[in-house]
Structures are given as structure tokens and as C-alpha cells.
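Every protein chain of the complex appears in place save one, which is left out.
Each chain gets a letter, A and B, in the order it is written, and its residues are counted from 1.
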Amino acid sequence: MVQLQEVTFDELKHLVSDRALTGETMLLNMGPQHPSTHGVLRLMLELDGEIIVNCVPDIGFLHTGVEKNMEAKRYEQAEVMTDRLDYLNTIGNNLAYCLAVEKLVELDVPPRAQVIRVILAELQRIASHLIWLGTQSLDLAAMSMFLYCFREREIILDIFESVSGQRMMTTYIRPGGIWRDVSGEFVQLVQDFLEYFPKRIEQYEGLLTKNPLFIDRVKGIGVISAEEAIAQGFTGPSLRGSGVAYDNRKVRPYSGYEEYDFEVPTATGGDVFARYRVRMDEFWQSLRIIEQGLKKLKELDGAPVRSSNHKFVPPPRSEIGTSMEALIHHFKLWTEGFNAPKGYVYVPVASPRGELGVYLESDGSNKPYRIHWRTPSFVHLQALPFLSKGHLIADLVAIIGSVDIVLGDSDR
Amino acid sequence: MGIEQKLGNMGIITTSLEKAVNWSRTRAMWPLLSGLACCAIEMMAAEASHYDMSRFGMELMRASPRQSDLLIVAGRVSRKMAPVIRRLYDQLPDPKWAIAMGDCASSGGVFNNYAIVQGVDEIIPIDVYIAGCPPRPEGLIHGILTLYEKVEREKITDWK
Partner (left out) sequence: MDEKLKNAIQAIRKDYDVDKLTFRGEYSMLVSPENVVDICRQLRDDFGFNMLSSLTAVDYWPANEPRFHVVYQLYSTENNITLRLRVQVPGENPKIPTIEKLYPNANWHERELWDMFGIQVDGHSDLRRILMPADWEGHPLRKDYPLGYEEVQFSFNAEEIDKKKPYVKE
């Protein structure tokens, strides 16, 4: 039988102001089971009436031991864990992990696989932003937005399912390429989505951007300046909302992002509305990237999607019957995996939430010696007290939504 | 409705109390609005427009355990979260049911490690297990309908 652990107030006394000790301010517990904390986040709030004096986040309710568990698995086995970290950005997590492994073992990825990776990563970015938009507006009492956003997200999940067989946990991107080439209907499905989605963004804008009820809830709330945002380690849309045009796809390009023509949307103000504005603009940029990706994909029709370096990438099934060497590679890879050279790399990618970094260290064996995930939600959540001090408790909900946290991402 | 031909002019039908109560329990089962991890997203998808769980009388998710009958454990349960889940379950008023949604809640799934409870049935009694990582929304709906079948079979002597 599990017992609830007693937390004495003395342990937490240094986190609240002196006024809490005299009973002048009230301590309120929010979460871990709360509809507006976007998961199992617990906040200890010190309130003066309705105004937040201090906010102490307590995380770890979804601590999964992913890092330790990945150390016990071989490189190709460990990848299934990456999907389940940030479950709104599964393709992006696979991509970050595969880029780190590829950098570690110096593996090249064929161009067609690069293009497919970019298209899927951008679709995932749209899907993730849709969940953010749906839940953020749901928290601010716009129920219909939630239903609309999930309707559009289903289309993207159908595309993922057509290529990988799974809706969310795809594990489609593999070290040295992708699992297999996309299905024949892929291009048509993405094309349909490109035609369908712009109209929807305009609808969302119509429902929210000029809606006074929404604007009143988000303007001037949770303001952070550019310098403070950088000091707090903000990245991604949360930093761009403060006017810093920093995006890993531009400054440290990967997977051929340098060949695509797109802009990094920014907004000034640094408040909830600015972060909303940035994400809404990112929809358009992602669509632009996908459109260019489809053009490239047509040029590369029939090109290989997996590296031909069979020391690290299993040979295709057709070769195993005819080539002795392929059979040996296949056997070696699926029984003992591949050994990575001794060393360590840090690979940052732009996840929908910010900089997702993988620190991967190898000791020369077939398992990662140490893997650390630098996750954007962890860093953004840390700034929550900073963002929420002095605001009303109802605004806290808007602030949590605006930094777009995923608890699986922050707790690992 | 077709039922009125059988009613006669009295407006009365006869059935057993067991059947009538079990039927009514299944038709307004309110789940607790509580998600843990990946499966919670699929649970949201099941509620949302495309899969529309309200067809089965389940659109009303209550945020307070005091107002709900069904706990859907949607996602992995960490050792830190386990006491909270137990307390939530204890707060549900009887009669109450619980569904373990997904592999992690059912058995620990891929996370066979120090941080994750290896199956939420170690801390609360579970009525229906749903396989999948995460289960599709259809899977969740199927699980709930399976729970309905179970509830309809309940005996008057087992009522709480």
C-alpha cells in the first residue's frame, strides 16, 4: 500500500515570503491533478487575495527514468524511448536522437531521407502547435477552438499513420535515414493538407486574434524582456515572442534546413499575446517549408532513403537472400548492434517548444554510456515564478499555456 | 422509440431493478478529467470532434474526483505520482470503476525501470486494461464499451 508522504512546512519555508508565516497570505496547492496544468504539474501558490505573490513549481510527477533506461539499451533499441519523452513532438525527438547518433558515428543520410525528415518534422510542428492552440484557448474558455484544432490534427496523424503505421509513436526516423520510403499516397495527402490548412488558420485568427475577450486575457500578461529571457534560457517561440530571432533551424541548420526559404517570425512585447502571435505565424512558415520539401521530394523520386553504410544501417531485405555480406551485417546489427567510437556530442534541434538538445556520450560499446536530454519545457517551467508574480491566479493559466509545456518533456 | 407499443396504455414496463440500475449507470458514466502522459492526448482526441466519445454518454469529463465514477489512468504512473493516483481513486464516490489505458498503465510498458510503477494495478483495482502504446481513440472507446458490458453484468449482491 502506497503511503502519502508527509511534507513538513519547514522544508518549504524558505520559498515563501514572511507574510505566509503570519497567515497574511494564503498558500494554495494547484495540481498535480488539475485540468489547466497541462499534465501532472504541481504548483504551490502563495496568494494575496487573488494576486500571486510567489509560485513554486514541483515537477517530477512524470519522471520516467528515460535517460537511465536508454543507457541500458543498444543504440537502435533506445530509440523507442525517445518518442515517449515529448509526446507532442515524437518525430522531432527521433530526429534529435538520430542526428546525435549520426554525428557520433559519422553517418551520412541520403538527400531523399533528409527531405522526408524535414517534411515530417514540420508537420509535427504544426500538430504540436495545434494542441497548444487548442488547449490554450480551452483554458481561456474558447471551447470550440479545442474541437477545431483536434479536427485538423487528425489529418496530420493520418499522414503519420500512412507512412509509419502508428499515429503518435512513429519511430519512423532511424539512424542513417528513415525506416522505409513513404507510401505512394503520401505526396497527395500532404498536398491536400497544404490546400486545406491555410483556410483554417484564417478561421482561427478570425476567432481569436481580434476577439476582445481573448485579447483582454492575454495582452500584457506574463511579460519577459529579451535579456531576461536569454538569461532564463528561453528558446523557441517563447524567446522569439520577446523579439530575439533565434531559431536552431537558422543558426545551426540540420537536415538541410539551410536549403529552404523561410523566415523566423518574431513578435515584440514578450507577453502571452506575443508568444501566441509567433506560433500562429509559424504555421505559415511550416507550410512554406513543407511546400518546398514536396518539390524536392518529386525531384528525388526513387532515390535511396537509407544510408548504404551497412556497418550501422541494416541492409534491405532483398539483398539478404543474395549477398553473404548483407546477411552477416544483418545478423550482426540485430544481435549485437553497432559500436560507436568513444566521444561525446551535443546536438540541438528546434522542437516546437524550443531548443531540444541531446548530449550523447559513448564509451566505445554498443550502448549509449550517457544520454542527457536538454528539454525546453524544463527550462521554461523554471521561469514560471518569474512570469507569474503579481498576476491574478486566472492569468496563471494563460501563462502556463503560453510557454507551451509538456510534462513528459520536462520530467523525462 | 418502438418501446411504446409494448407499454400499453399504462405507461409501465417491467424489468428487474438490477437491470434498470446497471443500465442507468452505464448511460451516464462521468470520467475524471485527469491525464498523465501520452495516452492523455489520445484521450483528448477521443473526446474531441473526430471520434466524439459523447455518442456514448461520456462527453462530460469532471475535473473533480468527487463528481466522477470512472478513473481513466491515461499514461505511465511514476513512483512520485502513485500516492496521488491512489488518493484520487479513494476520493471517487462508490460505485467506481477504473480503466488502465495503455501499456504503461497496464504493465509498465517499455519503461521497466526504477521510476515507473509496473502496472497501476499495484495501487488501485482495475476493471479494464487497454493495450496499445498509446491505444487509438477507438481502442479507448472499445475499452469503455467493454466496461459497460461488465457493469451490466453486475449482481445486486455486489453493489456498493
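Going forward, contacts are C-beta pairs under 8 Å (C-beta built on N, C-alpha and C of every residue); 3 or more make two chains touch, one makes a residue touch a chain.
None of these values were measured; they are calculated from a predicted model.
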Which displayed chains does the hidden chain touch? A, B
Using the definition of touch stated at the top, determine which of B:Val73, B:Ala115, B:Ile130 or B:Ile144 touches the missing chain. B:Ala115
In the whole complex, not just what's shown, which of A:Gly39, A:Gly65 or A:Pro265 touches the removed chain? A:Gly65
Determine and list the chain A residues touching the chain excluded from the picture. 1, 5, 7, 11, 14-15, 59-60, 63, 65, 67-69, 72, 103-104, 106, 230-233, 244, 246, 251-252, 343-346, 348, 355, 357, 359, 361, 369-370, 372, 374, 378-379, 382-383, 411-412
If you put the missing chain back, which residues of chain B would it touch? 79-80, 108, 112-115, 118-119, 121-125
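In this section, only the chains that are shown with their structure count from here on.
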Rounded Å distance, chain A centre to chain B centre (Cα mean): 29
Please give the residue numbers of chain B that touch chain A in the complex, ascending. 32-38, 40-42, 44-45, 48-50, 63, 65, 75-76, 78, 80-84, 86-88, 110-116, 123, 133-134, 136
Please give the residue numbers of chain A that touch chain B in the complex, ascending. 2-5, 32-35, 39-40, 60-66, 68-69, 72, 80-81, 84, 87-88, 131, 134, 146-148, 150-151, 153-154, 157, 167-169, 407-408, 411
